[in-house]
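Pasting a structure below so you can have a look.
Shown here: the complex without one of its protein chains, the others still in place.
By written order: A and B. Residues from 1 in each chain.
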Amino acid sequence: MDMVKFTIDGKEVEAEKGAYLLDVARENGVRIPTLCWHESIESPGACRMCVVEVKQGKRTRVVTSCLYPVSEGIEVKTQTDRVKHVRKVVLQLQMARCPESKELKDMADEMGVKPEPRFTPDATDNTCILCRMCVRTCEQVVGVSAIGFSYRGTEKVVGTPFKEQSKVCIGCGACAFVCPTHHIKMTGTPEEREIWGRNFKMMKCKTCGNYFAPIEQLEWISKKTGVPMDKLSVCQACK
Amino acid sequence: MRKLKTFDGVEKLRGELQKGRDPNKPCMTVCVGTGCLAYGTQKLVDSLKVELEKRKLQDKIDLRLSGCHGFCERGPMMVIYPQKIFYQRIGLNDAAEIIDKTLLKGEIIDRLLYVDPMTKEKIVYEHDCPFYKKQMRLVFGMNGQISPTSIDDYIAVGGYAALVKALQKMKPDAIVQEVIKANLRGRGGGGFPTGWKWDETRKATGDPKYVICNADEGDPGAYMDRSLLEGNPHLVLEGMIIGAYAIGSSNGYIYVRNEYPLAVQNITAAIQAAREYGLLGENILGSGFSFDVKINRGGGAFVCGESSALFASLEGRAGEPRVKYIHATHKGLWDKPTNLNNVETWANVPFIINRGADWYAGIGTAGSKGTKIFSLVGKINNTGLVEVPMGMKLREIVYDIGGGIPNGRKFKAVQTGGPSGGCIPEKYLDSPVDFDELTKLGSMMGSGGMIVMDDRNCMVDVPRYFLSFLEIESCGKCTPCREGVRRMKEILTDICEGRGQEGDVELLDSLAKAIVDGALCALGNSAPNPVISTIRYFRDEYDAHIRQKKCPAGVCKKLIKYRIDAKKCTGCGLCVKVCAVGATSGERKKPHAIDIAKCTRCGACMESCKFEAIIVE
Partner (left out) sequence: MEAKIKNIVKKYGSDRSYLVPILQDVQKEFNYLPQEALEAVCTELGVSNSRVYEVATFYKAFSLKPRGRHHLMLCLGTACHVRGASMIDNHIQTTLGLKSGETSADMEFTFETVGCLGACALGPILVVDGEYHGHMNIAKTTKILKNLGKKVEADDEKA
């Protein structure tokens, strides 16, 4: 293992060469804000909140720490005016895009950022900040790619293909779970879950009788792992 | 066509081709690039063929259909060899006259000659034309002399000699060193030293390695790459094969913009012909080196000109860029070492190999070597593609080659670098065209678009236009670009429509800084450049829009009024006829008037008025 030494805000740290700067910072107790990072998925580098300044040799530049590979001797600064400015503007832009999002308002309050009055808030209750976590989770963790992006630029939107019910969605709700603004809604009753416009019948636990997971999700797990359905028809509590 | 299996085979073929061509045989070379075809040149070509056949002259007079000659303002055009008589703005029915008078009798048709607007002199020969005189047509030099669909034409004028030299006499590392020594810098916009890129890719670990030609020329107003691919595809191909050999790659791609069907057609034919001759494929010319090229078309996305977005497109995905903290030279297409260069960059390579790095480095400035092709467009008399040595002054390009501003209007700015560049005002017209000099002025070389603007172009409307373009072209992945460009555009629209507020300029500046620092790719972090440069040089126009709610250039519709000058108006009634909203009225032969409340400033009346009686206030 190739180890490298460098500094974060003046403090010397050591890490494996090529490790992502954000991971190293977190391990060393340095807080860097994020909106699109999750430990289970590959970071897209989309929100730009985790920007830091890195000096390598004579060159200083602003990079996203979630994807920046560390190397020997770099000097990292996480709280310069330059990066604070980027984070402030990113939040202001997101708040204008999603004025109803409580999570964004909370983050802004915590960071002392106020909305920019010249960014007219969009007249919408949309709270999707296009962080990509739902799409990546569905693709990389669950493996069904039931949701994805369409269009581009300001028209970019997350959803099911053709805006119709997805044939491959298993109703697991992982996307709703990772969504930082709780934009993805999972509703329904104990017996039936609704997500992305489709209803999923829930499996009743053979032991306790509680409904606990969509049948389709269990069928998917069974297909992937080879574990038979009757073994999967028992909830976690009863296992 | 027979396969060439040895280096000598190429030279032997070249000798045969040159022997079989009489340099004194009369030849009409007609430009059939996309621009000239848009003038209807195909009709001229068809009638030239018919007229030659009628007179049974097909074997005595050659008709060569070539790529772009560069002087696009003056199409349809032809050059008659061997004298190089230059005919321009040819009528589509002039075929018979040209053959009968000039080809058969040696008479010059005066009305088809270019007239120098300064000296009023009629120019007979191409090399005397002021548009061409100051240029250094190196990369573009063969465009007028070959048919792009004839590999024999290319070989006859010396084509593929550089490839033979490279494969036969040079080791891959030596080729890389030669390109480093020549200091060729990328012509696509980045200006990165090409030799260093090749070196990095050559030394990177990973297999296979890829070489890519970026022909996704998306900068609006720039069409150099199109004309190169249409007019001399073999030059680009030869550069790529040499590069692939130097880097150690057997897999090449040419990624062409979807909107360039003729370029795709011609490069496809060129690849096929090169394969048939054994200049592409397995064991090229018996060297042991194998290389082949595939063509991919873009899908209509400017962002795919950015290398990582281009790779995504080649991989069958949406063209979203990714961070490049690890260079593409190490992890590019399919995460393999990839060398991507622009069309014009590849086209420079055979010259460096043929004539040597020292010769090449003798052209240009200390930091920018060789020549650059610019598309000189906009408010300019001589619209076209010009190739000049690096270091030539902007003023020379705009006035000596470009012929200055039409309709007696005043020069205001020249915009370079496309949506990533800036506007350079008159006081810097004596600046040399050079990568670093243009960057110092707040612009950039970019791919070569050079848009000239006059006093009737609004310098708040121009950045608004670029941001509208980028808003549509943004991939939408990162917040600063997707949301930031949109908000900048909104503020600029407010300013253009009379809703600008004190503090808007400062806000634009602040937003610009965040986008430059925060955006993921070069599209985003250069998006604020047109705004930053116009604030820097044309702050007075911003202030006029915001504080006086006036547009000094008379462009921004909500801030101007149209008025009829009673002294000039003859009462012809044409403006009434063309007005879609009934805003103009008046009695016949009496001065008319415009109802400001109804007028939408669409411009139809101003366009139709033959007496310049409609004034913008």
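Note that in this section contacts are C-beta pairs under 8 Å (C-beta built on N, C-alpha and C of every residue); 3 or more make two chains touch, one makes a residue touch a chain.
Predicted, not measured: the structure shown is a model, and the values here were computed from it.
Student: Please identify which residue in B:1, B:38 or B:366 touches the non-displayed chain.
Tutor: B:38
Student: Touch as defined at the start, partner being the missing chain; which of B:49, B:111, B:317 or B:547 qualifies?
Tutor: Within the whole complex, the residue contacting the unshown chain is B:317.
Student: Hey, which of B:112, B:136, B:401 or B:451 is the one touching the hidden chain?
Tutor: Of the listed residues, the one touching the omitted chain is B:451.
Student: Since one chain isn't shown, list which residues of subunit A touch it in the complete complex.
Tutor: Against the missing chain, subunit A presents residues 135, 139, 144-152, 160-162, 166-168.
Student: So which bits of subunit B touch the chain we can't see?
Tutor: Considering the whole complex, subunit B reaches the absent chain at 34-35, 37-39, 72-73, 75, 217-223, 226-227, 258-260, 296-302, 313-319, 375, 377-379, 383-384, 415, 418, 449, 451, 453, 457, 462, 465-466, 469, 473, 475, 576-580, 582, 602-604, 607-608.
One rule holds for everything that comes next: only the chains that are shown with their structure count from here on.
Student: Touching residues of subunit B toward subunit A in the complex: what are they?
Tutor: That would be residues 301, 303, 318, 322-323, 325-326, 471-480, 482-484, 486-487, 490-491, 501, 503-504, 507, 510-511, 513-515, 517-520 of subunit B.
Student: Quick one: which bits of subunit A touch subunit B in the complex? Just the residue numbers, please.
Tutor: Those in contact with subunit B are residues 44-48, 51, 62-64, 67-69, 82-83, 85-86, 88-90, 93-94, 96-97, 116, 118-120, 129-130, 132, 149, 151-156.
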